[in-house]
Every structure is written in C-alpha cells, then in structure tokens.
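Yeah, one chain of the complex is gone here, protein chain that is, but the others are all in their spots.
So, subunit A:
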Amino acid sequence: MSLTLYHRHVLEDYLAGSEAKANPNHLAVIRRPAIFSVLAHRGHEASVKETLTSTDGALLRDCAPGEWLLVSTASGAAVVENLLGEIAGASLADQSDGRVLLRICGPNVRKILAKCVAVDLHPDAFSIGSSANMLCCHVTANLARSGADAFEIIVPRSFAGSVFEEVMEMGREFALTAAFAEG
C-alpha cells in the first residue's frame, strides 16, 4: 500500500475561510520556513556568531547568550542544513516543523503588539534587525523586527493556534487580516 503524505500547516483550520484581500495591517503565516536552533559550545560564542552572520539567505535571531535561531524563507530545511554543514564549536537542530513563523506588518503593528508583548518596540529602542525571546500572548516566542513596521514572531508549533487567535483578537480594532504566504 502506498501512502501519500501531504504537508499540512498547523494553522490550516484557523485560516480556513479568512478573507483573501490583505488589509494594511496584515498577518502572514509563512507556510514552510526553515528554522534551525543553534547553540554555541562554551568559549565558541563569538566565532559561531560570525559564521552564522555570514550565512547567505538566512537570518539570525538572538535567543540567549550563545543561542540563536537561524531562519530562512528562501530555501527549504534540507538546503539550509547542507549549507551550514558542520559548524565548529556549535550544535544545531532542525526546528522547521516545531516552530511557526508569523509575519505581522502595517501602520498599527506596534499598537497591536503592545497588547501582546511587554517589551518596548519603539523604533529607537528596537531597531531593524533586533530580535529577542519574550512572552507573546503568554507564550515564549522570539520576536524580531524585520522592517520599519514589520515584525516576525516565531512560536512553538503547539502554541501557534493560541497565539494566532490572540494576535487576531488584538488586531481586530485595526482590521487585521491573515493569510498564508509562501515566503
């Protein structure tokens, strides 16, 4: 018996029947991002960070001292894994199926996120490219600023539904829409 397995996103049911047209405030759910968790061994933090920063097509997210998430929406997990190969002094684990990447943008994005996180997201305090772990809707998430009014949230897969619903609720007064995006 042959079995065909389809990739099914954890937020598939949550997004069923949502509006197709994106409003200015929009939440994009990235369908298949490549997310790797990287931990530097003691004493190798600086050299590992240098190697990771110079990786093409992948963005680095800060989690903790010597711990990062490497995110790529351009290429799949297998491609990124080959690209990284073995990093001296670091251990990495594929988290692509364990994490969900949400991209929220729009003119009111800070007002929406102010109800989700307790961190100062003012443009001067949280510059483009900054990222940190923080509680987002009671769930430990990684939040990064990817553009002037754009943020990326990485949440554990099993909490994604709860975070998604709460972010949508907070964005309702600003007509936040949501849809899948390819990358």
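Just so it is clear, contacts are C-beta pairs under 8 Å (C-beta built on N, C-alpha and C of every residue); 3 or more make two chains touch, one makes a residue touch a chain; residues count from 1.
Rule of thumb we're sticking to: contacts and distances are computed from a predicted model.
Missing from the rendering is one chain, named in UniProt as "Sarcosine oxidase subunit delta" (options: "LrgB family protein", "Tryptophan 7-halogenase", "Sarcosine oxidase subunit delta" or "ABC transporter permease"). Within the complete assembly, A:Met134 is the residue of A:Ala114, A:Met134 or A:Met168 that touches the hidden chain.
Within the whole complex, the absent chain has one touching residue among A:Ala16, A:Ala64 or A:Ala88, and that is A:Ala64. Only one of A:Val119, A:Ala150 or A:Ala179 touches the absent chain when the whole complex is considered: A:Val119.
Of the residues in subunit A, those that touch the hidden partner chain are 63-65, 67, 118-120, 132-135, 140.
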